[in-house]
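Missing here: one protein chain of the complex. Every other protein chain is in place.
Moving on, here comes chain A:
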């Protein structure tokens, strides 16, 4: 998710600095990562940050008409609904991944037994949420199928255009880039999730293009790598 914001802010041409902190969740006003700290204001989560930036005079979706704005909002919900939930499911409900990757990473800043307690608590919370929305009964194959369907929809919408709404990047491009890049670069037990995304060549080309265009201007290796590392950590929160 951090990557989505960085991409969005880069697209708006606003300079940012990424800082990793262990207690970042508690510093954020809404408890959710990431958040930005501007002057003496602190704003968190994509929706409020977009509005904050808009109020300051930068907006990426001004050129869209009403129907396109409706479409953009619908696609953003699709990404949140499918990709985000699938990522959460994979991290917290798939037993193999949980044991070998998620628990150690989530609990790494804390001493024993706090690390185990906190990660079990988070796991219980996520599983409760999955049950409420009906994903608890899904197997891994079904989740991967859903991700595939979502990627197919995104791929068909993108087609051969450089961005989702033709020439200009919008919030949707930032969001999709953030999720897809994280999926493609994070190391998990199996590569099935990233394979699903790699099946759609226009999506991988899209990610590469945005990475080069917006993260290539600065010191590319360090900022992209730092972004990927902080993205992993924020993903696990």
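Note that in this section contacts are C-beta pairs under 8 Å (C-beta built on N, C-alpha and C of every residue); 3 or more make two chains touch, one makes a residue touch a chain; residues count from 1.
To be clear about the criterion, contacts and distances are computed from a predicted model.
In the listed set "MTX3 protein", "Presenilin", "Aldehyde dehydrogenase" or "TBC1 domain family member protein", the entry agreeing with the UniProt name of the missing subunit chain is "MTX3 protein". The chain that is not drawn here is touched, among residues A:123, A:152, A:168 or A:185, by A:152. The omitted chain makes contact with chain A at the following residues, 29-32, 66-67, 69-71, 73-75, 77-78, 80-82, 128-129, 132-134, 149-150, 152-154, 156-157, 159.
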